[in-house]
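A single protein chain has been omitted from the complex, and every remaining protein chain is retained in its original position.
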Amino acid sequence: MLQNLWNGLVQGGIYAIVALGYTMVYGILLLINFAHGEVLMIGAYTGVATLAGCAGTGAMEAVGFMPCLAMAIIGATCVSAAYGFAIERAVYRPLRGAPSLSPLIGAIGVSMVLQNYVMRTQGASPIYAPMSHPAYVASLGASNWDIGPVSIAPLDLVVLVVCVALMAGLWMFVQRTRTGTAMRATSQDRVMAGLVGIDVNRVISVTFVIGSALAAVAGVLLALFNTQAKYDMGFTSGMKAFTAAVLGGIGNVPGAMLGGVLLGVAEAVGIQLLGAEYKEVYSFVILLAVLIVRPKGILGERVAEKV
Amino acid sequence: MRDRIVRLLVATLAAFLLALPVASLRGNSSTGFTIVWTPAFVTAAMVLVGGAILFAAVEAQRRGTAFWDARAATDSAVGRRRPCAAQAWTLGVLVATVAALPLLGLPGAWTKLLLETMVFATIAVGLQITIGMAGLLVLGHAAFWAVGAYTFGLLTVHQGWNFWIAFPAAGVAAALTGLVIGLPALRLRGDYLAVVTLGFGEAVRWVIKNEQDVTGGDANLPGNIVPGSFRKPMGALGEWLWQPAAVDGRTFEPGTVQALIDRECYWFALVLLVVCVACVHLLAKSRVGRALFALREDETAAKCMGIDTTRVKLVAFMASALWAGLAGVVPAVHRGSINPEMFDFNTSVLFVAMVVLGGLGSITGSIVGAALLWMLPALLANWFPEVQEYRYLFFGALMAAMMVVRPEGLFGGARRKGAA
Partner (left out) sequence: MSAAPILELRDVCAAYGPIQALRGVSIRVAPGEIVALIGCNGAGKTTTLMTVSQVVRATAGDVTFDGCSILGVPTADVVARGLCHVPEGRRIFARLSVRENLAMGAFLVRDKALIQRRMDDAFQLFPILGERAGQLGGTLSGGEQQMLAIARALMLEPKMLLLDEPSLGLAPLIVRRIFDVIRSLRERGIAVLLVEQNAQMALRAADRAYVLETGAITHEGPALTLLDDPAIREAYLGA
């Protein structure tokens, strides 16, 4: 039981950083960015390919696993951020101000294109991270630590540390910096933000770049967790992350973090109690339950707005 | 013009650079990095050609718009309508021709293709109620199709129910499922519905996959050989309406049975489509239909006019599900087997693409959309087998491009979006 909760917590950390991307975009554009999961998948592919390539060229033997992982994450971040930026420029920006169904359908279209594009070019079978490489075994492949009934894998710790660091970093960025405050202002009133001199298009681009970069990190971690990257991995994780965002209160940054962790734990409890066959369904049931009981989510709408 | 060419070239270069790491770069843990250049170049070429076509389309549309707008304006000003009788005649002749095709020696492959197209057209026209009329995006419509197909299959195969009871039961089951999903989701902003239905579609597929004992799991419905009772008609009327091909005892040459089944299912699908079109058409003209259009344009205003928005949305949603459920019967009978992979997310998106391509709110559009998206790839695959594999890539691109260039679809545009 405790073991399951721990696993759920680690998984939840990953959901949380993906959920941040959904929530930030929704906060500003009121758009569910369906392509977000695909951006994660692209990050995962880039990351796993980098890792595998490092293993193949012997770089991993020379410098060890962790520097290669860092490189994979940086590479994935850059590629995904570029994709996020390009998607917004090419599809969402022309649809700004159109009736709300149009951007949504456009987003589905983008998601379909990316998924099938990767499937066609990289193949329908997964690509594998070099988890049997001696350098990996020497660093993260070491045996688990047992603390009481819970067995903690080194990879779990890496995932948690990265997730916590990213969330703290994002929090500081949004709360303390000029661009972060401009992002919050834009999400509250886009026209007014323009009237005080904020370049709204730039803020939106920054939002997409940051959200996509976070998704890329999550994608690499997820690929390590599952030892592989597959073209449809973005679909399921995207769905779950969106549930997490709704659970926490969509548009709300701390809500997304909380929602992600809660969802991971809830899923673990579900597996413990009801079995693993319905793993994919729990998040959907949770989503429905949230919508029935508290549609604005746990942290949604904290301040009453005066008109 | 110059500006456009520059933009297109920038987009092409961007596509090439974006494609490089994702499509061209391969990492292998024994051989290291390799770069396969072809996909990146192909991607860039596709963007270049596709973009050029888009620009041409936009240009043509801009020149054409003035003409169309002028015509629409005079039409509505004079209150002119196309003569009703002529329209009815055209429609009648069209339906009769399609109905007569199998008798005129249509090859089996064509019968099958047309039949599938009619099933998809039925679903697309039904989906038009939620997407086109009410403005609600449904991303799990395949699930209602699946509920209909499996309800029908289980009732006939396992319970031995008569076709004419199991057939409406399939529709009702789908509509009720719509009620269960719609109740929580429809109280909220429209885009939640998209995600909820998406999740629902996946959940249904997983349930079918996991409940092996009942549904047959990843394989087909258990006992997928269509039993006699499956097709046993109800009395004289049923005998006349549904003439079973392989009824007990009668013997046929090998191959003829399939041909007969094809033909009967073809007619059944045609009748279903015609009835569906008639019902949706009447719905659009009815009070509920006007309420739906009001809802699509402005939900708050509709609420203020005294429309119970949740109820109206629910009606639309259930009506949509009903048609998908009824349409689910056809593949069950025709193929004699169904499996969960027929009802995946791609299929749901395919339905949306049909509606979007045809035009939101246009019944004709949905039928044309279904025909284009289902028959065209199948026909092209005769010469280029790889077409089928790239289908969904193309559908996605088409949806996104359609939204940017012509959001009202091929046949939309009767109701333009109003002032900002």
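As written, the chain order gives the labels A and B, with residue 1 at the start of each chain.
The definition used in the following text is that a residue touches a chain if its C-beta (ideal position, glycine included) is under 8 Å from a C-beta of that chain, and two chains touch if they have at least 3 such contacts.
Everything numeric in this text was worked out from a predicted model, so none of it was measured.
Asks: Of the residues listed, A:A182, A:L262 or A:L287, which one is in contact with the missing chain?
Replies: A:A182
Asks: Out of A:I17, A:L114, A:A153 or A:I198, which is the one that touches the chain we can't see?
Replies: A:I198
Asks: Of the residues in subunit A, which ones touch the absent chain?
Replies: Interface residues of subunit A facing the absent chain: 178, 181-182, 184-185, 188-189, 191-200, 302-307.
Basically, only the chains that are shown with their structure count from here on.
Asks: Roughly how far is subunit A from subunit B, centre to centre by C-alpha average, rounded to an integer in Å?
Replies: 31
Asks: Spell out the residues on subunit A that touch subunit B in their complex, using ranges where they run on.
Replies: The contact residues of subunit A facing subunit B are 30-32, 42, 45-46, 48-58, 75, 79, 82-83, 86, 90-91, 94-95, 97-106, 108-118, 120-122, 127-128, 130, 133, 235, 239, 242-243, 246, 277-278, 280-281, 283-285, 287-288, 291-292, 295.
Asks: Looking at the complex, which residues from subunit B come into contact with subunit A?
Replies: 11, 14, 17-19, 21-33, 39, 43, 131, 135, 137, 139, 181, 184-185, 187-188, 190-192, 194-196, 198-200, 202-203, 206-207, 210, 345-346, 349, 352, 356, 360, 389-390, 392-393, 395-404, 407, 417, 420
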